[in-house]
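Shown here: the complex without one of its protein chains, the others still in place.
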Amino acid sequence: MGDILVTEHLSVCFSGFWALHDVDFSVGEGELRVVIGPNGAGKTTLMDLITGRTKPSSGKIWFGGHDITGKSPHEIAAKYGIGRKFQGPNLFENMTAAENLELAAAGRGTVAGTFLRSAPKSAAEEADGVLRRIGLTGKRGLLACELSHGERQWLEIGMLMMQDPKLMILDEPTAGMTEEETRQTGEMIQNLLKGRTILVVEHDMKFVRQVAKTVTVLHMGRILAQGPLAAIENNPEVIRVYLKSEDKEAPKHAGP
Amino acid sequence: MPFNEVNSMDSFLALLLNGLNSSALILLAALGMVIICGLMNVINLAHGELIMVGAYTAFSVTQVAGLSFAVAVPAAFVVSAAVGAAMELLVIRKLTGRPAETMLATFGISVVLQQVTNLIFGAQSQYVAIPIEGNLSAGRVVIPYYNIFTILFAAAVSAGTVLLLKKTRFGKRVRAITQNRTMAECLGINSARIDTLTFAFGCGLAGMAGALAAPVKSVSPFMGGPYLVSSFMTSVVGGIASFFGTAVGSLLVGESTALLGGVSNDVFASILVFLLIIAVIRFKPEGLFAKERR
Amino acid sequence: MLVLDRVQVNYGKSRAVTGVSFSLDRGRRLAVLGRNGVGKTTLLKSIMGVLPLAGGSIMWNGRDVSALRPHERCRLGMAYVPQGREILPGFTVRGNLELGCLAWKDKKRAGEQMERMLSYFPALRENLGRLGGLLSGGQQQQLAVARALMTSPELLLLDEPTEGIQPNVVDAIGRILKRICGETALSVVLVEQNLDFARSMTDDFIILQKGAVVCSGKTETLDPAAIKQFLSV
Amino acid sequence: GGRQDTAASKPIKIGVLYSLSGVTSVSEKQLYDGTKLAIEEINRNGGINGRKIETVFADYASDPARAADKARKLVLDDKVTAIIGTCSSSARKAVKPVVERYRSLLIYPQSYEGQEQSKNIVYVGCIPNQQAEIFVNWLLKNAGKKFFLIGCDFVYPKVENKLAKTYLQKGGGSVVGEEYVPYGSTDFSSVLNKIKTSDPDLIYSELTGDSNVAFYKQYSAYGLKAPIASLTTNETVLKSIGISAAKNSYICVDYFKNVKNPVNRKFVETYAQKIRDGTEPTYAVMGGYNGALFLAGALKKAKNPEDTQQVIAAFRGLKIDSPSGTISIDGGNNHTNLYCRIGKVDEKGEINVIYESKNPIAPKP
Partner (left out) sequence: MKKLLRLPVNRYVDYGLFLVLALFPLSGSLFYTQLIEKYLVFLIFAYSLDILWGYAGLMNLGHAVLFGLGGYVMALSLSARGGIPDFMANGGVTQMPGWLQVLSNPAAAVLAGILLPALLAGLLGRFLFYSRVGGVFFAVITLALAQVFNLFIQSQQTYTGGFNGIGGLPGLSLFGNELTLTQGYYFVFCVVVLAYVFCRCLMGSRFGLVLRGIRENETRLEFLGCDQARFKTAVFAVSGALAGLAGVLYAPVNGMIAPNDVGMEFSTAVIVWLAIGGRGNLTGAAVGAMLVNVLGNALSENFGVFWQLLLGAVIVAVVFFVPDGIVGALIRAARGRKAGKAVESRG
């Protein structure tokens, strides 16, 4: 399988601050790639660039053979099929959970196409199905702002399912979930992988271990390391900047 | 539309100075708006009426009570601030976080203020004597002393306001509340009191603008409308929360009106200035001096 | 000392916290655990005063604070790290930190406190002059913790403070908090999904379900059965 | 006695339509006061052949569309014989189709730009040929040749200035500048600059409302000396302008408080007694007053004062003794023969009548 997403010499500068620097990054089709790295390494920024939220200062982004550099977010989402979950939940606060899901599939295509009386039946059914899968069936009529943090995270994932993109970008999907839920999310992500490519950003190493095969580590706007999970976890640089604290007195981290 | 020629350096200079004077009045009027709109996110449609309250205070102090104009300006500040504080305590406060509703409420208040003034003073415009007579003239350029006073006063008040908000603890608290009310409270800031003070301060500035305008403009219950529109435009063009932006915005509006009015006519000039404002916002959608955001 | 007595909190007509009672001694640390949407955040907000009580009372150092506003509770020594960070986007990192000690007259003490925080969180020192809103998620989270500590609180309310923070900084935060607790008899209420972190940090725990305490005890004794029963779906 | 509700003693209903709220309320309050004084006086003196006049008041809040609504209400619902009212041309134009359609009658008390006639409207105020022509010629003779014309940007000033220009041409004067500002504008800096540059002998102004007041003030602050001649300023406006800015300016209207005749002396006294808000009678008050007097005259003359058509017919050539002199309705065009007077503001802020036409001037709309 070829690479579906490729970046070439990608850099971005925010008023003098280089958040990403000459990044050559690629993901194969059908792959599940995890991106880790210290806070402020530029992970979210990379996702911003891919989805068109931020324009690069230099470099190119290719997706499925198309140049998508500098394209607008809606085009990238609708035409090329890249979907994204944001780092913090980003919802339609005063609309119900069900409406949030419906919206995820409603806005694509032409304006005139939406003038029809309502969404096709299949879409409503699909929304019900998704609600069941994310465990919010009982809260379908609640407004998004009335949901708890974790529930909102689930709703975001649900919206992604509705959107059904070719490339799914998940920025810290398990933040605020219990360990059990995190595990479930991991499973769900592996299920979702069928027929698409997924990019996950996470700090929860347990979760990373559960889902990851290949891991990319960003550090200070550059790729620090990339490779199989085991290699990464033993990479002394990665350990130093990300995994273990330098302080010798660090208490033993209890865990499996 | 035919353009007249500006026939000499002199009259160009005169135009510039006139523009500066207009800018100063606009700036004074807009400052209060920037504070209330930029810092509290309240679109105060009663802004013009607070300017009117200031003007009427100046009228009452100088013509009715017979005191000096030097008393009238601070009095206008105090009275408008008091009206503002009352507005905040009675109405605005209860509508925190509902910008559209707040705006409507202030619209209602503006109508009430107009009508109450109308009932008390009548609809005819009131006389306020010009406190500093005479003018400075050099060749074709004439500038009344009072205009010079206005310009200096506006500059001083703006500088003072900026210092107050940027350098003092009060200013920091105000800005903290603007950005995240709940969190600011959790950090020990009494948001309720600060809100009232901020709103009152903004209104006080508006009142002061009214007092300054009273001797050269007309003082009537319905005088507020044009001030509202021009302050609104000015603060938006500058970038709502930026004082520097407001200063630049008022210069832009004042000078371009004066210059365009100079080479053409006032109607045409106002139309052009509005179009200019539309263009500025179109190409700088957050105003000229917006903060960077993520 | 913090004492909650049958605390109830409503959202409109629906009740999110249905009667939680516990007491927390000086210098002790309590973990509040529970699945999503059980009311942990709601409970913490009500302790800080962000949400009003619908019933019950909250005592703090022998004083009934149930009716006080958040800023008054802050002045009585409570500090809050909210879920979702809530950084003031238009203030610089330094500005955000300074807000924590705005009430202090003593400039020098404030300076020292700031210095201490920066040494705890080196990532903040690098970004001192940048606007808070521009920081990355994890950096903001660190800033939120540091800002709460700036007030030199006696009671720290932490809502999932490790969310989005890189593993080694999570460790560091744990270490810092412990150190401070040791030095100043700081009490902590910690809402946490990261069980390892909660275990290493706290002395006692309560588990919430549907807005009520269903299980409580010493953290060491937190057994897999309880975890399975109350924390898994 | 028994009930005397026969047709002969029933009051006659007329509509009074002014904005006491809204932006034009200053002028309209004056019109209203004039009308009110006149009707009180008529009723006190026995009414219309023994029948009282009953007024139905409606406020249109300076909104022409609302004026039309209210006129419709007065005619259809209240069934008034005639309406006296409206101030701005836009309001009158809005009411015109209403009174024409229902064959009713409007007495329009304000001066306006002319160019209109209607069978169903009686115009009691000045039109340009009764003011401007004389004023311009007098100014040319007594004040200077170079005119600077200024007005708000609407119909009345533009028409007035157009006429002024033709009179100027005939009289050998010249126009050194002509400016219009948006209605309600109060910033005159660029205009003042132009005035300074063009160095006129005289400013000829039809500014109204707030613009008018602000202009006088700023003009004097800039130290400009050429006198201002205005068709729109009156005693009330002068108060807002202040003596120092207003002195030496000229005003031309059909009536001043200081007009010397016994009727006016009595009127000024009554005014001071009844309208206790510190204002003085102006030409607008007089318009409202004259309108009501004319109407009363027509009602008296008509056989059946409730038949509007008869009342309309009765206006033809009707004459009254008004504080502004003996004036009459022109036979052909439903406008009024009025005196023309020019006043100059002295150092004490009083308007001295320095010119008065010998006879009323015939209207040429």
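Structure notes:
Here the chain labels run A, B, C and D in written order, and each chain numbers its own residues starting at 1.
As a convention for this text, a contact is a pair of C-beta atoms (placed from the backbone, for glycine too) under 8 Å apart; a residue touches a chain by one contact, two chains touch by 3 or more.
All figures in this text were calculated on a predicted structure; none of them were measured in a lab.
Across the entire complex, the residue among A:Thr45, A:Thr69, A:Gln163 or A:Thr216 in touch with the chain not shown is A:Gln163.
Residue D:Arg72 is the one among D:Lys52, D:Arg72 or D:Arg316 that touches the chain not shown. One chain of the complex is left out; on chain B, the residues touching it are 37, 43, 91, 94-95, 98, 100-101, 104-105, 107-112, 114-116, 118-119, 225, 229, 232-233, 236, 240, 267-268, 270-271, 274-275, 277-278, 281-283, 285-287. Although one chain is hidden here, its contacts on chain A can still be listed: residues 51, 53, 72-75, 77-79, 83-84, 86, 90-96, 98-99, 102-108, 111, 114-119, 141-143, 159, 163. Seen across the whole complex, the unshown chain contacts chain D at 20-22, 57-59, 61, 63-66, 68-69, 72-73, 76-77, 88-90, 93-94, 96-98, 115, 153-155, 158-159, 180, 182-183.
Definition applied: only the chains that are shown with their structure count from here on.
The chain pair with the larger count of C-beta pairs in contact, out of A-C and B-C, is A-C. Using the average of C-alpha coordinates as each chain's centre, D ends up farthest from chain C.
Rounded to a whole number, the gap between the C-alpha centres of chain C and chain D is 75 angstrom. Averaged Cα coordinates give chain B a centre that lies 43 Å from the centre of chain C. In chain A, the positions touching at least two other chains are 14.
Residue positions of chain C with contacts to 2 or more other chains are 134. Taken together, the chain D residues at the contact with chain B in this complex read 21, 23, 25-26, 29, 153, 179-182, 184-187, 189-194, 196-197, 209-214, 217-218, 220-223, 236-237, 239-242, 244, 277, 279.
Note for the complex: chain C touches chain B at residues 48-50, 69-71, 74-75, 79-80, 82, 86-91, 95, 98-100, 102-103, 131, 133-134, 147, 151.
Here chain B touches chain D in the complex through residues 4, 7, 11, 14-15, 18-19, 21-22, 25, 115, 118, 122-127, 129-130, 133-135, 137, 140, 142, 144, 146-147, 215-220, 222-223, 225-226, 257-259, 261-262, 265-267, 269-270, going by the rule given at the top.
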